[in-house]
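With one protein chain removed, the remaining protein chains of the complex are shown where they sit.
To keep things simple, chains are lettered A, B and C as they appear, and every chain counts its residues starting from 1.
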Amino acid sequence: MSIKGTDFTRREVLKLAAGAATAGFALPWTVGGAFAQPAAGTLRAGIAGFNVINILDPAKATLIPEFYVIYGAFNALLKFNAKMELVPDLAESFKVLNSTTLEFKLRRGVKFQDGSDFSADDVKFTIERVADEKTAAPNRSKVAAIQSIQIADPLTVRIVTKAPFAPLLNYLTNTRTGTQIVSRTSLNAMGEAAFGRKPVGTGPFIIKDWKSGESIELTAFPGAFSGAPKVGRVLCPLIAEESSGMTAILGNQVDLTSTAPFADIGSLEKRPEVKVLKQAGLNTRYIAVNNKKGPFSDVHFRRAVSMAFDREVLVKAVLFGEGVAIPGVLPPALWADPKPVWGEYVTFNPEKARAELAKSAFRAGTEATLLVWGSNWWRRMGEIVAGQANQVLGTKITLQATDFNTAYSRAKAGDYDAMVMGWLGFVDPDEYLGEIVGSKGFRNVHFYGSQKMDDLLERGRTEIDPVKRKAVYAEAERLVAEDLPVLPCFCSNIHNLLRPNVKGFVQLPYSNFADQFGTIELG
Amino acid sequence: MSEAALIEVENLRTSFAVGSQRVEAVRGVSFSIAAGEVFGLIGESGSGKTVTGLSLLRLLPPHAAVAADAMRFRGEELGRLSDAEFRALQGVQLAMIFQDPVGSFNPAKTVAWHLQHAIARRRACSGSASGSGGGDWAEEAAQDLRNVGIRAPERVLASYPHQLSGGMLQRALIAMVIALRPALIIADEPTTNLDNLVERQILELIRAQQKKLGASVLYVTHDLGVAGEICDRIAVMYAGEIVEMGPARDVLERPRHPYAQGLLQTSASLERRDEYLYELQGEPGGRGDATGCAFAARCPQAMAQCRTTQPRLVEVGAGHVSRCLLHEQ
Amino acid sequence: MAAIAIDLAPAARRLGGMVLIAFLGAALVFFVMRAGHGDPALSALGDQATPEAIAAFRKLWGLDAPLIVQFWNWLSGALTGNFGKSMTVAGGVPIATLVGSRLPNTLFIGLYAMAIAVVISLVAGTVSALRHGRMIDSVATGLAVLGISMPDFWLSYVLVYALALGAGIFPSYGFISPAESLSGAFYSGFLPALAVAAPMAAAFTRMLRTALIETLYRDHVRVARSLGYSGAFIFLHYVFRNALIPYVTVIGLQVRYLLGGTVVVERIFGIPGIGALMVDAAFGRDYGLVQACALTFLVCVLIVNFLVDSLCAALNPRAT
Partner (left out) sequence: MRAFFANKLALIGAAITGFVLLMVIAGPWVSPYSPTDADFLALLTPPSAAHPFGTDSFGRDVLTRILYGARVSLAVSVAGVLVAALLGGTAGLVSAYVGGWSAAVMMRIADLLFSFPSFVLALFLMVVLGFGVANIAASIALIYLPLFARLARNMALVVKEEPWVQAAQLMGQSTFSILSREILPNIAAPLFVQIALGIAFGIVIEAGLSFLGLGVQPPAPSLGTIMADGREYFQRAPWVLTLSGVTISIALLGLNLLSDGIRDVMDPKLRARL
């Protein structure tokens, strides 16, 4: 007989449970206390959608979040004002001596953050360093055209190019150029590696503490020539997910974000606890295609696919309306030209697309792989393009999701058919067209090479007259729409979210950030 | 029932909920045990003898229902006591020695721990210093172990249960119960799992300790030989009822109930190592018709009316009763 | 001395086994990582990398050496505690520093989650075991199963919207390191820890309930009852004490899931921990950093397993 005897009464159970609960909860909750709010005068500026900042040496930085910070710690010779006009920064003025020589008068009395004086020598050092092969600067090509840098006097510097070089002024601005002026004495004293962690510039904020992958802490540089900042300290947490950035600002964990999720702009604009800044951005998104092998090596196939998807749908479904469709690779904001010309091959037209496919060596049922990577909206972009092309043309384009590193290394190796791609934050047409479709462009992972295009691009580089230069790039854009080395898609808006008490942040289309911290006030 | 009875049980009925039904394990058992008396409860597995003991000590699971016309301990009705009041009696007044000495010990604690808490409990109940000995619990524990024949109490005290043999553990268990100085010890087949030699020693031990303390013992067993050795009086149970009860000598030498006779014959046959073992026919514990004698289906002397008439306990000798229609004829 | 040496031998053997497993794991990570796609140079130099820059980068980090040489370089460094520097996630920062600064956060969240899970399971497991088969048991068991059915990333969202953005009780993002402020860490880490804890709490509860019910019906408990000991005493010393071994064992087994869970919440809540670091490192092909993170996780799991085994042995008198 298996009769076992035990039972606990209700009171005993309650007592035991209560005992266990107090024993357990006593541990974590005795500390209690309030969540430490940052001290007043601290701006919490979240860098959202990115969580890697690898290096803060302008000559070596490559990632947009790295430049977000560099903008605020450094100055370049020039910068863009709120109207996106070129204005002097560390230079006081500049003039064109002849078609290959620019002369910069430098500001007097500018101090680096280490207290040393800024002079023409630092300018020469900085630019020569970027140009030096040994530095292996990613932006070397931007200064490769420079023949020499002459120091006329400590506050006058002349830059001589081998040939007329139109983009040069843009390449000397405080954007993703790498030409932000570094202190020769500091860099030599610290060594490259240490400088990359704690660089010394002339900007309004000093990089005080940098926890890799977590946050960067900036403190005001009272001696900045642009004036002492109004906030003493800026904390830039690196927020991996854009949506987390949004919940952070809604929950008042940050005051400002570098980006916002496209989908939520509409609802965020209605909320009182955040202010949404937005405008057309300097960026371009397209389908990179392999011009060397596979179906996309056939221009008719490229044209057929290009006509088979509706760019307006992309804007609606991928960006939730936060952007515009574009027929080429130049962002409209670059030229203040809101109405680019739409060529036949970049306009959605299923009939013509099928007719074009008939001209190609490939037929319905052609298989191809489209690589997608990154956050969800990139995937959606690929999904729609592939889905619509398959629907219209009967092709079998399948998606393959991967991470950016894999996608990009495969693209560089030519081991791909097509991938979603985009660039942002550049300020000169040559940075887009020259690099993306120029035969020597390092963003040309498409193996596209056209003499006609290269000639146009060369003319664009050497044409100093802006009106004529614009005409050259318009022609290049038409050629893009004709040859379709890439399949242009759209250009997206850029966004910043601010708490209502943040005043003085001016948003610029090249995705600026810390360059505005010097003027920000917390109300 | 005599005035001197330590415990009196009248018409104890215990049933268990099995699914939506209730199964009766004890069906109207009455007995009493005098102070200092060893009372044996004998029967096959499933006859209800263990349940009777557990019912007395309130150790049955919640799906068991215990009812009795009376259950008096020293004249006090146990049924009226709350759980808390009853707990005050457990151990120090009414204690139990279980069948399986190995399972009876908390495997995570040493023997010393067990004895320490038993001694502490007794002292707490009997009012700090008044208990026998007082003094250090460890000394007392060692003495208790010596009393049950353990020669090296220090070693045993320091041991965990799994380090000791069954016989050793049973001694320790008895020592632990004795340490509580209970008035009634319910011993539920305490020697079943032990070999013969140890069984004898344990039996003697219980008897000796019982005499020394003047405690009463309710000794539950299926072994008639054991019962004969230790018991003053015996009750034979079958299918939840007492079928025969009387002085041990009378019942064992002159059993009146056919079941008791069968049991005895089996036992004797076992002892003689017969080539053909005498066996009671049928399923042990099986109940016949609800209307008739429970044993009727297996009874070699069953008559027609056995299946229709419930027999009553009939006096068959001095203090000797039996439940059989044969006696009523 | 001899006696001590003998006593230490099994522990030393175990320790040796642990070190071996950890390094085998790191070797596995090393070779698997390099067999896959991707290139750290592209991560470090980014979209504008020129071939010369890539070549310079590979030379700088010794990526042009044969694989086995690279492995030996790494191994010989790692054995002396030198894990090298980060290539692409935190250019030039010593990996040991990076991991060292992140580890406390992960450990904090992990232990916090563990504490929450233990407290919840102690209460729920005890109540449902003691009242098993009744209403409150069904409720507690049901809740426990519900806990397992809320994946941490989904629960994180629910918690953020309910308790942070909705009720405004907790921060919706960010984490204060325990090194900075302990109370701040407890406060800001509550939601992520809860998200990690919920599935574990459920698993612990179920285990504890089963173990308690099993123990509850063992003979020695009934014996203790028969001696008139109080319910709390019996529960503590006879029931709980004996159910502790399977319970602790399960806690040890769950560490694998616990550390896995921290990866997700670290990302969602922006907690600078080892998990988030490893995700970044894996994406950035920061080989050395991935290996170091993997090694750290391995060592954590191994240490916990060792502790749990030791604790079980200490709890179980049969083991001595």
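Throughout what follows, contacts are C-beta pairs under 8 Å (C-beta built on N, C-alpha and C of every residue); 3 or more make two chains touch, one makes a residue touch a chain.
Note that the structure is a prediction, hence the values are computed from the model and not measured.
Asks: In the complete complex, the chain left out here touches which of the visible ones?
Replies: Within the full complex, the chain not displayed touches A, C.
Asks: Of A:99, A:267 or A:501, which one is in contact with the hidden chain?
Replies: Residue touching the chain left out of view: A:267.
Asks: Who touches the missing chain here, C:131, C:206 or C:220?
Replies: Of the candidates C:131, C:206 or C:220, C:206 is in touch with the missing chain.
Asks: Against the chain that's been left off, what residues of chain A make contact? List them.
Replies: Chain A touches the missing chain through residues 2, 243, 246, 261, 263-264, 266-268, 310, 313, 316-318, 320, 372, 374-377, 379-380, 382-384, 386-387, 398-403, 406.
Asks: For the chain that got dropped from the picture, name the residues of chain C it touches.
Replies: So the residues of chain C touching the missing chain come out as 21-22, 24-25, 28-29, 32-33, 35-38, 132-133, 138, 141-142, 145-146, 148-154, 157-158, 206, 210, 213-214, 216-217, 255-261, 263-264, 267, 275, 278-279, 282-283, 290, 294, 297-298, 300-302, 305.
Operating definition for what follows: only the chains that are shown with their structure count from here on.
Asks: Report the chain whose CA-based centre is farthest from the CA-based centre of chain C.
Replies: Most distant chain from chain C: B.
Asks: Could you say which chain's mean Cα position falls nearest to the mean Cα position of the entire protein shown?
Replies: Per-chain C-alpha centroids ranked by distance to the global centroid put C first.
Asks: Please work out the Cα centroid separation of chain B and chain C, and write it as a whole number of Å.
Replies: One centre to the other, that is 54 Å.
Asks: On a C-alpha centroid basis, what's the spacing between chain A and chain C, in Å?
Replies: Centres of chain A and chain C (C-alpha means) sit 35 Å apart.
Asks: Report, in whole Å, the distance between the mean C-alpha point of chain A and the mean C-alpha point of chain B.
Replies: 87
Asks: Any chance you could list the residues of chain A touching two or more other chains?
Replies: 4-6, 9
Asks: I need the residues of chain B touching at least two other chains; which ones are they?
Replies: 57, 59
Asks: Provide the residue numbers of chain A that touch chain C in the complex, in ascending order.
Replies: So the residues of chain A touching chain C come out as 4-6, 8-10, 12-13, 15-17, 19-21, 23-25, 27-29, 31-36, 51-55, 60, 62-63, 133-134, 136-141, 193, 196-197, 211-215, 237-241, 244-245, 247-248, 250-251, 253-254, 402-406, 408-410, 412, 423, 435, 442-443.
Asks: Help me check something: in the complex, which residues belonging to chain C touch chain A?
Replies: 36-39, 42-50, 52-53, 56-57, 86, 88-93, 98, 101-102, 112, 115-116, 118-119, 122-123, 126-127, 130-131, 160, 164-165, 168, 171-174, 176, 180-184, 186-188, 216-217, 219, 221-222, 225-226, 231-232, 234-235, 267-270, 272, 276-277, 280, 283-285
Asks: Residue numbers of chain C touching chain B in their complex, please.
Replies: So the residues of chain C in touch with chain B come to 218-220, 222-230, 233, 237-238, 241-242, 315-318.
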